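Here we show just some of the chains, and they stay where they sit in the whole.
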Amino acid sequence: MTDQRFWPPQGFAALPPEHSDYENSRVVILPVPYDSTASGWVGAREGPAAIIEASENMELYDIGIGCEPYRVGIHTLPELAPHAGGPEAMVERIEEVVGELLDDGKFVVTLGGEHTVAVGAVRAHARRTPGPSTAAGAALRTGLSVLAFDANADLRDSYMDTPYSHACTLRRALESAPVVQVGLRSAEREEHEFIRERGLPFHTPQEYRAAGPESIAAQLADDVYITVDLDAFDPSQVAAVGTPEPGGLLWDEVSELLETVARQRRIVGFDVTELAPSLGPRANAQLAAKLTYRLIGLAVPGQGR
Amino acid sequence: MTDQRFWPPQGFAALPPEHSDYENSRVVILPVPYDSTASGWVGAREGPAAIIEASENMELYDIGIGCEPYRVGIHTLPELAPHAGGPEAMVERIEEVVGELLDDGKFVVTLGGEHTVAVGAVRAHARRTPGPSTAAGAALRTGLSVLAFDANADLRDSYMDTPYSHACTLRRALESAPVVQVGLRSAEREEHEFIRERGLPFHTPQEYRAAGPESIAAQLADDVYITVDLDAFDPSQVAAVGTPEPGGLLWDEVSELLETVARQRRIVGFDVTELAPSLGPRANAQLAAKLTYRLIGLAVPGQGR
Amino acid sequence: MTDQRFWPPQGFAALPPEHSDYENSRVVILPVPYDSTASGWVGAREGPAAIIEASENMELYDIGIGCEPYRVGIHTLPELAPHAGGPEAMVERIEEVVGELLDDGKFVVTLGGEHTVAVGAVRAHARRTPGPSTAAGAALRTGLSVLAFDANADLRDSYMDTPYSHACTLRRALESAPVVQVGLRSAEREEHEFIRERGLPFHTPQEYRAAGPESIAAQLADDVYITVDLDAFDPSQVAAVGTPEPGGLLWDEVSELLETVARQRRIVGFDVTELAPSLGPRANAQLAAKLTYRLIGLAVPGQGR
């Protein structure tokens, strides 16, 4: 029944089966509609569906990077079911599923959901990356580095009675790999002091602009996992997040950094999280879709270039 | 990759493959996101996706009619692509696709989109129903009858320069089969006179309440195609339509009529149209989903009862 | 430049000039986008535009009452400018303008805006109705009666520092004419006692259902001004009001009462107020438009019947 009279089946970028069957696809999209630890404004669980729907309106040639990322094959999984018993069990489920996909040779793109989903994905990647995933390792460019886009420090050790709150995401990630953060402009005093004491490479937008993308890339190990909390963007670019903070990054700035990292390091996986579609215009989902698509193009170059 | 950690794939009622693969399914859902002739308020093209999304939240046992309709198998096709060249070509595409599905032995459920989509579906069914599809035939209970739920007469011969406008739907349907309409409460004078002159069995909600469901069913031939323009419902039940009219039908009234028709006639196909999700609360999509599900249960009884 | 390739110019019911020029029109629509005394939820100033926009989607033959009300001519004025200096001056402006229109032989339909706008309209009508406008006069059927649809008593003598608050509308109206109210289900204790002490004919929906429309009509003088605060309707019919109260009137109930009054008395003018479009679905504006259109048909019967 698949013929030209029908739209392609739903899935990231609305690809026909020859470019989206699991077997044919180098890339797998894992939608994780989870937001149970969210405080404040709600709705990140609707993010994956909104990003995928928006992606179905994209044109498939990315002028900005001059290629057609879909040619490596992009398979979209059904949504991962939330574990309602608590975030720790959910993080374990994500780690397990991402790990199985990695072991199957896939490049995994996790779509949140709240930022917590990154913890499971980071763990799965870190466990499979050779070399010590420590700050020292990053300096030697062995092991895995995490490049995090975020407005918030996310460095609380526990929040709302759990260490797996969205507010603890980067604190948890740090336990798996060194983290370089860009976009910081909101934190509690304790988090700020933690950054200072540890000398963590967490950069405000102003600091990023002053340092430039090359400088950020230089702080990363050879293998890089990228986690994107969309609130790193300025609210003029993405308002549909639970904790919008003025003074954030612009599309061109983020894109330039991603292109630099892709040229100089190996992007082994990434996630795009925290889109709460009802909190902003639909254009925000379109940005998230295009960001995901471009990151695929940068991370998994193929015959499409 | 299908396992218990994932939600089922998207599709009507979120059914697992054993109940939703094309081969296993007696029922096929055909989403038609078309609203190009719409005047007034817009958005019926978003109706099919909204109904399917809502259906994924339904519980699968229908208490009201005491069965699990999904057990006959319900396959959801990808969306039929709009033909942007004009409504006549689109109606032809729908007739063609519905016809192929009927010829393949399927029970077809068309989800609009604007009410115009019913014209193609009615034609495909009428062409395949033995016996004369005329008012005389309906009296003899041969051929096909159309049972139409609608607030508007939809009897213009042409509107906005085309005979395939949503405002002409029942005028076009009448060319294929006799039509019994329920829910009428808005018309132009010319349409009103057309009804009177032809003696068409078009019933206002008050007339329906006075006559009762048995009386309506008695006006139908043995084979019945049901076309639902959701504006037949009172706006308190469905506000998300382009032409909401106060004084419409209630859920229990519609349900009772459908149950009566199902007991006394053979429902051979149906459509649910004109949901414009952004014009009302999400609960409206839920009603449309449940209506669709109940109609499947009534029209295609299976081992699930 | 007016030709068939264009929609008719904007205005109530989207009428062509021959049915909407000021000179040709028996009925004049006066939009009053005023809501400066509103407390609670806002937006009644957007009501007139929403009602007029919705009316442009109406079909012009009203099946329910069997006529085409537009045939008497319906002219739509530009919006009356709010007097931002305070509600008293605004009420005076409304009284002045309505008076001029009445003196010019027009039937005036005032579209609010908050319910306060009725005070000016009632005053203009009362001043031009012969016979004593008192409860005694109403018993003798001389002078003017006001038939008010409202969920609230609106009988405060002053509210938020002004006697011209929307919460004082019927208290002010009582100073011009006796008031029969239908739909009451919210009041302060003082208002409730005022009703009891004065023996005011203010009816809850339950009381109206028990008494029937004939009984209400019998309480009115020969000349009746009708003021509709749309919150008299049940929120299932009209949610888009500042003070929605459960347990209100249904469309058929209101329509039946209006038809009865039209048969037995003379409707000399009316207003429809308090639609705050953003607080509910667009279908609410459609109800308000159809209510307005039906009231015109009932109050100003013409050759269209």
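Which chain is which? They are A, B and C, in the order written, and residues in each are numbered from 1.
As a convention for this text, a contact is a pair of C-beta atoms (placed from the backbone, for glycine too) under 8 Å apart; a residue touches a chain by one contact, two chains touch by 3 or more.
Given the structure is predicted, the values throughout are model-derived calculations rather than measurements.
**Student:** With 3 copies placed here, how many are in the full complex?
**Tutor:** If we count all chains in the complex, we get 6 identical copies.
By definition in this document, only the chains that are shown with their structure count from here on.
**Student:** Which chains contact both chain A and chain B?
**Tutor:** In this structure, no chain contacts chain B and also chain A.
**Student:** For chain B versus chain C, what separation do you get between their C-alpha means, in angstrom?
**Tutor:** Averaging C-alpha atoms per chain gives centres 38 Å apart.
**Student:** So how far apart, in whole Å, are chain A and chain C when each is placed at the average of its C-alpha atoms?
**Tutor:** The answer is 56 Å.
**Student:** Quick check: what residues of chain C touch more than one other chain, meaning two or more?
**Tutor:** Residues of chain C touching two or more partner chains: there are none.
**Student:** Over in the complex, which chain B residues touch chain A? Could you list them?
**Tutor:** 1-2, 4-10, 22, 49, 77-81, 93, 96-97
**Student:** Can you list the residues on chain C that touch chain B in the complex?
**Tutor:** 57-61, 63-64, 68, 234, 236-237, 251-252, 255, 281-284, 286-287, 290-291
**Student:** Chain C touches which residues of chain B in the complex?
**Tutor:** It is residues 39-41, 152, 184-189, 191-192, 204, 234-236, 239-247, 279-281 of chain B that touch chain C.
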